[in-house]
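Just one protein chain is left out here, and the rest sit where they should.
For reference, chains read A and B in written order, and residue numbers begin at 1 within each chain.
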Amino acid sequence: MTHLPSLHMLDRIDARNPTPLYAQIASRMRLAIAAGELTAGDGLPSVRQLAARLRINPATVVQAYRALEAEGFVEMRHGAGTFVHDVAPGKKAHERKTAARRLIRELLTEGGRMGISPQELAAVLRDELNGGSQ
Amino acid sequence: MFRVILATQWKWTRGALLIATCAAFALPLLSIRNASTALEEMNARDLLAIMNTIGMAYGLTAGSIGLVIAAMAWTPDHAGRHVYALALPLARWKYVAMRFAAGALTLTAPVIALWIGGVVAIASIQIPAGLHSHAAALTIRFALATLVAYATFFAISSGTKRTAGLILSTLAGALILELVGEALNLPLRPFFLFVDFVMNWSGTLGVFNGPWMLIDV
Partner (left out) sequence: MTDAIRMRALCYRAGSHFDISDLSLTVPAGAVYGFLGPNGSGKTTTIRLLLGLLRARHGEIEVLGRSIPRDVAATLARIGYVPERPHIYPSLTVAEAMRFHAAFHARWDGAWAAELAATFLLRGDARVGTLSKGEMGKLMMLLALAQRPELLVLDEPTDGLDPVVRRDMLESVLGYVAEHGATVFISSHLVHELERICDWVGVMDRGRLVAELPMQLFKDGIKRVRITGATAEVSGAPFVLLKRERGQGTAEEWIVRGWKAGMESYIEGSGAVVREVIDLDLEDGFVEMLRAARVPQAKEA
């Protein structure tokens, strides 16, 4: 059973981003698994399906799936497809934390470029978390 | 492979073939119609003279049919600069040979039509004593002439448009020169010389030279 929702989450894949395409796909899938969007036993889109849908090289999809397999998130069953592995909760939490750190780093860098200090960012973040003023 | 080539050949030339077939069928009947007076009077000499004059029409028709079918066979390829045919996975000569064979096959229609027309025409009249009908021989000559004309123009057309154009315009130029020479009474006979040479040197084209007599001695 292939999860079609997982296809649309990959629409943000950007060839212009310096991160290689396969890495972008792999990290998005990893996060989906960590966040529970994809659960153990779910089938990932076939290489053919994903390559055609995203209009990217099939080898790129294979590379992404292999990377995920190497990290223990999925298993590629020859002839049947690629399926989500039963990933330990601790591992999922670690993945979410890594993704969060990446997000924060981007935020800090971007803020720095715009001339906003980390302290100002932290203050606004606290504000938003408390319900937000405007 | 031959089947699809024949199918496209038919599609491209079926209009012209229809006209050619009707013309070929009508020719013997028209010959008879033209000689109606001579036949009524059972005038053998006049009849032969008329048959001789009309004979030219057979030759011309054969040549025209051959030319048209050959040209039409190649027009679509020319339009695309032969790219499609050259990109097909078979040797060029095989492709050309199949096209030639397909065209030649379609020419059987007007040839058979001529024969039937001849038979029908002869059956409808009474031939003067001493003369005989030569419908079969006429048909064979017609078939050969059509084939020769087809082959000649097929060869010319199978090259690039430029080569074909060059050859045809040279012939046209020679013809014009000759007509001009005739008009001005100058001894310019390039076209005639060329035709004469080709007809007599190559026995094949000589087929156009002979008698085209439906009824003869």
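Assume a residue touches a chain if its C-beta (ideal position, glycine included) is under 8 Å from a C-beta of that chain, and two chains touch if they have at least 3 such contacts.
Note that the structure is a prediction, hence the values are computed from the model and not measured.
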| item | value |
| --- | --- |
| Neighbouring displayed chains - absent chain, whole complex | A, B |
| Contact partner of the left-out chain, one of A:Ala40, A:Ala59 or A:Ala100 | A:Ala59 |
| Of B:Leu60, B:Leu86 or B:Leu166, the one touching the omitted chain in the full complex | B:Leu86 |
| In subunit B, positions touching the absent partner | 1, 3-4, 7-8, 11-12, 76-77, 79-80, 83-84, 86-91 |
| Subunit A residues touching the omitted chain (full complex) | 15-16, 18, 20-21, 46-48, 51-61 |
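Throughout what follows, only the chains that are shown with their structure count from here on.
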| item | value |
| --- | --- |
| Whole-Å gap separating subunit A and subunit B, where each centre is the average of the chain's CA atoms | 76 |
